[in-house]
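The complex appears here minus one protein chain, its other protein chains still in place.
Each chain carries a letter (A, B and C) given by its place in the written order, and its residues are counted from 1.
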Amino acid sequence: MIQITHEPIDAASVLAAVSDNNAGANLLFVGTTREWTSGTRTVELRYECYEPMAERQLTGLCHNARSRWNLTGVAVVHRVGVVPPGEASLAVAVSSPHRLASFEAGQWLIDRIKQVVPVWKQEIDEDGQGHWVHPVDTNETIVGHFPPTDKVRT
Amino acid sequence: MIQITHEPIDAASVLAAVSDNNAGANLLFVGTTREWTSGTRTVELRYECYEPMAERQLTGLCHNARSRWNLTGVAVVHRVGVVPPGEASLAVAVSSPHRLASFEAGQWLIDRIKQVVPVWKQEIDEDGQGHWVHPVDTNETIVGHFPPTDKVRT
Amino acid sequence: MTVTVLMFAHARDLAGGTDLKLDLADNATICDVREALVNACPELRILMPHCLFSVDQQYAEDDDRVTAQSEIGCIPPVSGG
Partner (left out) sequence: MTVTVLMFAHARDLAGGTDLKLDLADNATICDVREALVNACPELRILMPHCLFSVDQQYAEDDDRVTAQSEIGCIPPVSGG
């Protein structure tokens, strides 16, 4: 299950998608919109996406994770559009016979999704202003995406 | 939510129990009975438990995880009795503002649960024979539980 | 004094009962419980070094004292999860 959706994410169905009789360790990560970050209130997040490319990237990442960690299942759903506080923007599920592989693969997938999948979010503040979220370094300088060698080709 | 149950685990409700408006990273681990392990078929697992002590141990571990990683939520449900292949014996959920804490706390909790909570399982093989599962070292010698300094006092 | 030891899992199967009564000296420790259990049920000998004990639902050290009122548990290697 690899999906970009405009609807709320049903986390249970993402977990169910990786269920397998030979899996012992099923892991589900759900990224939700935080209302408060360092004292600043987020009214909502607005996600947009280059959808066909995002789907290809996700397909590639899931394929790579599955073969690297010998997973019994992998599923990713990313929501786009408005995501209010407490609601899920991302659900990632993996399953494998043992828990170390599930934890490693889950962390790797989420890291890579955040690095390479063409999805962008705006934070909407209490004045209704939107602010594009860019990864920044400690000098508050926008940093590039990722080293070229890390690129995913599908 | 800390619970020992004889009924099937509803994983979605364990995840829902850690939901919080200031959480960004919600993690759910579900341990399920594997049908096949190194070519040997498991017909079912049978869990038993020293219930009041198990609940106290779980309460202590959850308390420690919450304060160590500053979690916004933590929940553990362990099923006892017969757990057939594909069904869940353990569900652990944690939530925190950021994902690194959720992954670290989740792995720590599962490791500790497997080390200190008085729950035991028997593997039932195809002949209906039950085999107690003991942690063994590479010489197939039963190993002790854990170093005394790791003990949990509640 | 007489103490009762709750037996679980593999240890219970070897002992053939869920709780065992043992006669111990009044100042007995967990060490003495171990010894008395193996004397009462020699089948427990191999497993005993790998068992921990609880007193009143908390893990106990070998030199912790027990009383006739203690809820003593014999905890073979755990395997939950």
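In this section, contacts are C-beta pairs under 8 Å (C-beta built on N, C-alpha and C of every residue); 3 or more make two chains touch, one makes a residue touch a chain.
If you're wondering where the values come from, they're calculated on a predicted model, not measured in any experiment.
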Partner chains on view for the chain not depicted: A
Interface residues of subunit A (partner: the chain not displayed): 31, 47-50, 52-54, 56, 78, 89-90, 110, 113-122, 132-135, 142-145, 148, 151-154
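Throughout what follows, only the chains that are shown with their structure count from here on.
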Whole-Å gap between the CA centroids of subunit B and subunit C: 25
